[in-house]
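I'd like to ask you about the structure that follows.
The other protein chains are all here in position, but one chain of the complex has been omitted.
Lettered A and B in written order, each chain numbered from 1.
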Amino acid sequence: MSLDLEQIRRIARLARIAVSDAEAADTAASLSGVLGLIGEMQAVDTTGIEPMAHALDAQVSSAQRLREDKAVEPDRRTAYQASAPAVQDGLYLVPRVVE
Amino acid sequence: MLNASLSEMSAALESRKISSVELTQLFLGRIAKLNGELNAFITADAPRALKDAAAADARRATGQSGPLLGIPVAHKDIFCTEGIRTTCGSKMLADFVSPYDAHVISRFGAAGAVLLGKTNMDEFAMGSSNESSYFGAVKNPWRRSAVPGGSSGGSAAAVAARMAPAATGTDTGGSIRQPASFTGVCGVKPTYGVVSRYGMIAFASSLDQGGPMGKGAADLAALLNVMAGFDARDSTSLDRPPEDYARDLERPVAGLRIGLPREYFGDGVDADVAARVQDAIRWFEGQGAKTVEITLPNTKLAVPVYYVLAPAEASSNLSRFDGVRYGHRAAEYADLYEMYCKSRAEGFGAEVKRRILVGTYVLSHGYYDAYYLQAQKIRRLIAGDFSDAFAQCDVIMGPVAPTTAYEAGAMSGDPVKMYLGDIFTIPASLAGLPGMSIPCGFDSKGLPVGLQAIGNYFSEARLLNVAHQYQKATDWHIRVPDAFPL
Partner (left out) sequence: MDWEIVVGLETHTQLLTESKIFSGASTAFGAEPNTQASAVDLALPGVLPVLNAKAVEFAVRLGLAIGATISPRSVFARKNYFYPDLPKGYQISQYELPVVQHGTLKIAVEGGEKTVRILRAHLEEDAGKSLHEDFKGLSGIDLNRAGTPLLEIVTEPDLRGAKEAVAYAKALHSLVRWIGICDGNMQEGSFRCDANVSVRRPGAPLGTRCEIKNLNSFRFMEQAIEYEARRQVELIEDGGTVVQETRLYDPDRNETRSMRSKEDAQDYRYFPDPDLLPLVINEAEIERIRALLPELPQAKRERFARDYGLAAYDAAQLTASRESADFFEDLVRASRAEPKTCANWQTGEFAAALNRDGLEVGHSPVGAEALGALLRRIADGTISGKIAKEVFEAMWRREAEGPGAADAIIEARGLEQISDTGAIEKMVDEVLAANARQVEDYRAGKEKAFNSLVGQVMKAAKGKANPGQVNAILKKKLGG
């Protein structure tokens, strides 16, 4: 299993990670190695096996616990925005979002 | 005091032989002296630690006590701490100060433990050698040219060099057990759901589990008594009655049925490692334990399954690091798309980017069934292997890792080779089982070897019991590296 540069660019675009042309070739080689490793799973017959999504779903009867509908969170905007790269009037600033 | 157990320290505090401030100063001094060389801590906040210590002394003066009251504990820099930066070993969060405490941090705070500092780690916990930290590699105290293991390598090195009496770590595929093994300390990864993940920066949510690291099993029991417990803010936290993890420490091991998986003793395991592990098992046999050969037939699939599931979850978990609300933002960008791409390319290191890309790929359209779903199905087969095995034994033993600590740089450029080193720790993580690393000797180069013990769900107390009995008869866990005498 190996990836071509176009696939690398597509994945990098989806993941929003800039990959230069020079890096793309290295990335392709290294990802292909990892995909070779995980390709070993393909031969296993898993017919009729339920996917296991949680570490405990084989063990505990796992059901989602629910929270009571109560608004309990205080306004902590100042503290939460202390680490923000750019804010104005309480809003997080980003380059113009195009619709 | 530097090499004392937690109960000895607690007794000294209780009898006023030492104050928490003095004890904390002792370890802060050790950090100041050694951290330049070992790089085990990213942040050591002495004023904060001394403030905690003074508060603990004040609490004791009012008649309060407790096993961890006034004891300094180092925390892996993956646990969010209010007022102290939490970097997760990444440039992305190099300046991030969390506005809240992780559940684990709150629990230690409530128990009166002193927050000694934040330990170094592989970036976002992705790595087995602690070389991927933005804050530089951690050195193995037993041999400074070797790696300490990862991803909780800073916590492991800090305990090994006695810069901290105890530390927290997190384990996704072996990140507590493997560095514990590489540095000759003790560490336990609890059953998934026992320790709250709230405030523990997520790598792979269905696998991540916090746990304690320390010198001996009795220390771990005291630490786990504080760390474990239900947390309503984590939907995967288990609502079980609290238990005393120290309750079985003194139980004899006679009659213990030890399962030895054929797959954990085959080719690829260093001869020294195999020999030390066999020695330890022979000790248990000498105490009346019985060994039984078992098989975990899907072991070799665990690494491929893990390297689908963990990157898939990680690729999604790390999407929040987009430079909008916190974290690194690129200095220049033409538009929103470029701001995202550059901020993330600059903020993440090579291994993190590699795993995000792998995860994005395996989840993407057309590959989901072949990779993600197939991996989840094999995950169930692997869990099934263990449930079959525990029909025949109480605890499974084997090596933590096929090798002892390797030289720094030995694995760089070959991620797959490094991934394969996690073959014995990943299976228990996939199944959600508790596992621990117990120091069991040294190889011919003088590097520590770790014995792994894997138990059934919620059998942490039993694992700690097994380790404690062994440690009463051995001194591997209290040996100190020659280079860093007390």
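Everything that follows uses one rule, which is that contacts are C-beta pairs under 8 Å (C-beta built on N, C-alpha and C of every residue); 3 or more make two chains touch, one makes a residue touch a chain.
Remember, predicted model here, so these are calculated numbers, not experimental data.
Considering the whole complex, the hidden chain is in touch with A, B. Of the listed residues B:16, B:33 or B:233, the one in contact with the hidden chain in the full complex is B:233. Touch with the chain that is not drawn comes from one residue among B:6, B:121 or B:312, which is B:312. Not every partner is drawn; the one left out touches chain A at residues 10, 13-14, 16, 53-54, 57, 62-73, 75-77, 80-81, 86, 88-99.
Listed here are the chain B residues that touch the chain not shown: 79-80, 86, 88, 93, 96, 98-100, 102, 197-202, 204-206, 232-236, 312-313, 315-316, 318-322, 324-326, 336, 340, 360, 363-365, 368, 372.
Going forward, only the chains that are shown with their structure count from here on.
Taking each chain's centre as the average of its CA atoms, chain A and chain B sit 23 Å apart. By the touch criterion given at the top, residues 3, 7-8, 11-12, 14-19, 27, 30-31, 33-42, 44, 46, 49-56, 58-60, 64-65, 67, 76, 79-86, 92, 94-98 of chain A touch chain B in their complex.
Interface of chain B with chain A (complex): residues 95-97, 99, 191-193, 206-207, 232, 235-236, 238-239, 300-301, 303-305, 307-308, 315, 319, 322-327, 329, 333-342, 344-345, 348, 353-354, 356-358, 360-362, 364, 370-371, 373-381, 383-384, 387, 414-416, 419, 429-432, 457.
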